[in-house]
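One protein chain is absent from this view; the other protein chains keep their places.
The chains carry the letters A and B, assigned in the order they are written, with residues numbered from 1 in each.
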Amino acid sequence: MSDLVSLLGEYRQGYGLPRSFYLNESIYHTEMDAIWRSGWLFAGHSVEAPNPGDYFVYDIEPDSIIIARAKSGILVATHNVCRHRGSRIMSEPAGHALRFVCPYHQWTYAPDGKLMTCRGMPDDLDKTVWSLKPVALREVEGLVFICLAEDPPDFEPAFQLMRLMARPQGFSRARVAYAAEYQVPANWKIVWENNRECYHCDANHPQYIKANFDRFDAGELDEQIQKRIDAATLRSQSRWAQAGLVITHSQAGLFHFPDARENIWYSANRTALVDGYMSETMDGHQIAPLMGSYSDPDVGTLRLRTLPNFWCHASCDHAVTTRLTPAGLHQTNVRVTWLVDEKARVGRDYSLDELLPFWKLTSEQDWEICGNVQRGILSRVYTPGPLSPKKEYNVISFLDWYIQLMKSSAEMAVSNGSV
Amino acid sequence: MSDLVSLLGEYRQGYGLPRSFYLNESIYHTEMDAIWRSGWLFAGHSVEAPNPGDYFVYDIEPDSIIIARAKSGILVATHNVCRHRGSRIMSEPAGHALRFVCPYHQWTYAPDGKLMTCRGMPDDLDKTVWSLKPVALREVEGLVFICLAEDPPDFEPAFQLMRLMARPQGFSRARVAYAAEYQVPANWKIVWENNRECYHCDANHPQYIKANFDRFDAGELDEQIQKRIDAATLRSQSRWAQAGLVITHSQAGLFHFPDARENIWYSANRTALVDGYMSETMDGHQIAPLMGSYSDPDVGTLRLRTLPNFWCHASCDHAVTTRLTPAGLHQTNVRVTWLVDEKARVGRDYSLDELLPFWKLTSEQDWEICGNVQRGILSRVYTPGPLSPKKEYNVISFLDWYIQLMKSSAEMAVSNGSV
Partner (left out) sequence: MSDLVSLLGEYRQGYGLPRSFYLNESIYHTEMDAIWRSGWLFAGHSVEAPNPGDYFVYDIEPDSIIIARAKSGILVATHNVCRHRGSRIMSEPAGHALRFVCPYHQWTYAPDGKLMTCRGMPDDLDKTVWSLKPVALREVEGLVFICLAEDPPDFEPAFQLMRLMARPQGFSRARVAYAAEYQVPANWKIVWENNRECYHCDANHPQYIKANFDRFDAGELDEQIQKRIDAATLRSQSRWAQAGLVITHSQAGLFHFPDARENIWYSANRTALVDGYMSETMDGHQIAPLMGSYSDPDVGTLRLRTLPNFWCHASCDHAVTTRLTPAGLHQTNVRVTWLVDEKARVGRDYSLDELLPFWKLTSEQDWEICGNVQRGILSRVYTPGPLSPKKEYNVISFLDWYIQLMKSSAEMAVSNGSV
């Protein structure tokens, strides 16, 4: 831990992180405890388990979490580990079962984790003691978050913001049209550093930049472009203010996020798309029925993010969520999920050929970048370079946020005498 | 080592082992020394090397052992490492050679390990010093055991018991009909814990439970079942007492094994099969000629076990041996070998289609279970659950045995001052 303190001292604001933060196993373990097993993680969509007994599994090494719809209708998260001999209970990534039966000795649990039967055990065994171990869960407008900490941090501010901003999108009346799983050969922080700037967009994201203004940062806007953003913003205000659809991010560049000082690990904003783009699709056309409460395609895009593992880009007709999961120092597993309105039918109302390419290409372009950075940072001679205040302000914010969490953890360890 | 002492103190009889015993590299190394390289290991069958120069290789990471029939006719075990530059000598898993020639510089050894020639070396080199390094070997009724310790423990009690019980099976007059190799993704202790109870049989082993009574434990037997066991036992006593074929295990449930207090790491018993089962085959029929000295198929099954790596189920017409070899904390390599009488010919006297399925299915059902347990135990939240005294008494015995060996090792380390 004293190593960590001295390492943290090497961070210099405005530059990348020192190389050790991407190489050091003990840093990784500290991150897993101080960030991944302390904060709220996006797990999936409530529509992935619509009925009692429906469940899906979220594996976050070395844990496996079952998110299940209890008989009462609420979603519950439990550890996928039998209390008897430790066997995994559910081996499929998703399914339906009103009784969760351990395949080993048939200890049987309710979807909410309560031990129902355990034949062969002494009659006086107190079954209430041997429920599946619980995991904190919060649902907001169809987005499911879990927290692996025993004492989860306050979810309320994130809940309030997302409830307001996400409601029109109708995540809880959506269907999953497609999901892609990636094993990105890069540390999870490299993935976020990539996500937090559009400095790299011009050369790497030919599809994305056609639809979005955010590659232009303050000072780079010609009058023409700001006029276009203003026009879209004005349109938004005049038509949907009453529906809560106001464009909230009308400046140039990226929405500022995160904020270390205020401990802002969640954000939501609505942003104008380039004229002619009704949706983040290859040619800007709407390609599926409107989602949620939208009555007009011209709603810009809704963007949500929560640290450490979630972001979402949602257009009028579809939404794309991205879930990160670290798999060791040098790999991040990513699940990208495309949602459409629950009533939309593939073949009739939309086609995957039109739905997927925009974010599939954009995502995969980023994963390749991240792999290149990982390989470079492994070089002995890598030293942090200067970040552009004009283009990489959110990378700086992300690193500040990260360093602050790690510092708190180190200080807590010191004050607990565990050093 | 003080870590080990404190870990050992966490074991609570009647519960599973604490998670660290499946995760901790230093535990694994201690196990390898205190158990795997101290005790006797089943290596294979003497009929796998019937003639002088015949050999087979048993790899137990990081060692490789040659078991060879010397010119004198006895079996000898040596390390498969040339004394000159360290090259592996025999690279095939089995074969025949009267001269073991290192492929690198042709140093040549006799099958018993003696250095015969080493051209190119000084004439005054003392060849007697450079034999292949020896490994202790004992053979009992065609079963070959080795010990990697310099000072092996007493084999005599195991020898006497197995000589008596295994003789009628005729392992030394058998032939290997088939062998299957598995890489089970689980710690070796998980494989034994699975082996030491039939609590899991009902749901997992549909073939096995049709042939065997041992899924019924004391208190679960209706009168009908005990009557059937008694009938089989009586039949046995009246017909084969004089041939040493007496059914030795006439109670319900599993034979009690191992025994930590008496340091019983070996066992042998004969057990009745369900009426109508003459052999552990899919439909209970005898499917190959009688083995050994059997003159009637109605002999129940012979069961042998030695810790840490061997068990055997033998019917009147075939025998199946299982050999475990740890391959790191999270993997166990398993070789399952089917034997028939040496005079039996495939196609004429038996078919693999009839011989293999019973134990192939039963084995693979267990390997899948073991993988599930391994994954579950890796979860951070895994804590040992309660074992059923009625159904898992032998799991408790196994854990007691294991803990006792590890404790002895820790105490020896303390008294040697190597802490």
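In the analysis below, a contact is a pair of C-beta atoms (placed from the backbone, for glycine too) under 8 Å apart; a residue touches a chain by one contact, two chains touch by 3 or more.
Because the structure is a prediction, the values reported are computed rather than measured.
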Absent-chain contact - pick from A:Asn204, A:Gln226, A:Asn263 or A:Gln404: A:Asn204
Of B:Trp130, B:Phe171 or B:Trp338, the one touching the omitted chain in the full complex: B:Trp130
Absent-chain contact - pick from A:Gly16, A:Gly142, A:Pro258 or A:Gly300: A:Gly16
Touch criterion as defined above, residue of A:Gly73, A:Gly347 or A:Gly385 at the omitted chain: A:Gly385
Residue in contact with the excluded chain [from A:Gln160, A:Gln237, A:Asn372 or A:Ser408]: A:Asn372
Footprint left on chain B by the chain that the document does not show: 37, 62-64, 79-89, 91, 103-106, 120-122, 125, 130, 133
Hidden partner chain, residues of chain A it touches: 16, 193, 199-200, 202-204, 369, 372-373, 375-382, 384-386, 388-391
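As a convention for this text, only the chains that are shown with their structure count from here on.
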Whole-Å gap separating chain A and chain B, where each centre is the average of the chain's CA atoms: 49
